[in-house]
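Removed: one protein chain of the complex. Kept in place: all other protein chains.
Note that the chains take the letters A, B and C in the order they are written out, and that residue 1 is the start of every chain.
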């Protein structure tokens, strides 16, 4: 299977507006140019626009409320309406209760990528059969210290634990990934790709940085 | 000044997709046909699309986080990017801390409509100088029992208290408004319009119901 | 092993004051009279007093914050200070994030009883090795419809799933248990006891109801 690069737009100034769209156009181009799957995890307000530019777009989170009298919530049905392909869930900046992750996965037809902070949480989440899991020790997020170098045992333990319970869920590595080499290391440790954010979204030249990742990960 | 009708789309099945767009087209038409301002408060995922159909669109809530490393949040800047004209805040289904309402109002250039559950909360919020305040006793929301009939003293007390602190903020009435007559009663009690939801969004014929409100409120 | 009866005091008027203390005295008496372990899960404010009357007292929840500059939180260390023997965690009225349950279990020397709403959540929680797990479908809590009769398959599936991952954790049944017969049924389905609340705390004669449970469960 192809390596996977998930770019979490977060709420950076580049997460909406012109740059957000350029990154999406570039992602569309690179996805066919290199042997790699690029997923963009975008804010709810951008999901409609970005998924028209690059169909492999995820919405950054949804709320576990049913359709009905709820103001200011994003339901899974609204996410589907945008044309997004999947939902990012349980990021350490937007944690959800386990039972709510379960409700959302059972309710939506979209793909789901669920984050986990520890190997145990990853194993627990794998019981819910999401499409993908990303293990992200929160203390490394945004630091530029790649988990694949600083704590490789977290990745290998996650792979080992998750495979025990669920052989189908794709496993990704997150937190501190700042170079294509970090991503390649994560793949060598047994995961299928990485979840990145600041390294692209805060780069001086986000498009070039994205191409650098796509090219090197696509060859690996 | 024109009477104001705010339609809160909430998370009803009609809040996204075809019906959501038809309501917006109808609102645009009625706004020029009658002497009334119609504001649509829509889900974050719909704000881009709906504000292109009817420019007087509000996003249903935003989060008080700064731009940066925040996943799954809607910042005021993202709301501005959609083209929305304003933000609905502090609805009883999405309450915010007072200091967060203050932060958002101070930070955004958009209009703000802040809900309040009691006359005291309305007065407190008026100190922050939002564009509008809607008083909505939560025990009447969605009941079809209009606050303007069941508890008119809540409206008159709100008007009296708010005017004491802030003469500019527009005051609206919410909760249980189900007929144009309820809306007219709310205006007679000293507010400038109403905030409705289920009566339109769950109507058998939402467009006809909307026209009924617009026509009768526009004449009043 | 002895059957286990956990009485969750919740925030009923009987959860503090005279009745709270009488129930504790009765629990102490019944625990030595019958072949049963009775655990009382009490409010934080009552933990010091009640654990002096009946040593087998749990505090109803703690917060996952570290010691330090946190106002209005109950840390595991404060719970230990009260003399309580354990902590009830993740009750459907006070859900916690999975990673926070993990942090608390790893940090405290006290026993832990973690609630779960589904067999999958129970299995997920069992990976964290709490002392006990109680499965409680939230839709039955407080209804008087015992899960052991209404949805016995939830109990048997929980037992089967949890045993697969963790053979040591004790499993209890909760939700809707209103008679000793419901409790006996729960034991027959493979769990070691029950978690009850309203049936004792809202009983006309809580002490007699408690003795009824203790006597019949103690024989079973």
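One rule holds for everything that comes next: a contact is a pair of C-beta atoms (placed from the backbone, for glycine too) under 8 Å apart; a residue touches a chain by one contact, two chains touch by 3 or more.
Just so it is clear, the model here is predicted, and its values are computed rather than measured.
For the chain that is not shown, the touched chains among those present are B, C, taking the whole complex. Across C:75, C:126, C:148 or C:191, the single residue that touches the chain missing here is C:75.
The set of subunit C residues touching the chain not shown comprises 8, 10-13, 15-17, 41, 43-49, 59-61, 65, 67-75, 77-79, 81-82, 88, 91, 93-94, 141-142, 197-198.
Within subunit B, the residues in touch with the undisplayed chain are 95-99, 102, 117-118, 120-121, 123-125, 127-128.
Note that in this section only the chains that are shown with their structure count from here on.
The touch graph of the protein chains shown is a line. Ranked by distance of CA centroids from subunit C, the top chain is B. Averaging Cα coordinates per chain places subunit B and subunit C 44 Å apart.
Looking at subunit B, one finds that none of its residues touch two or more other chains.
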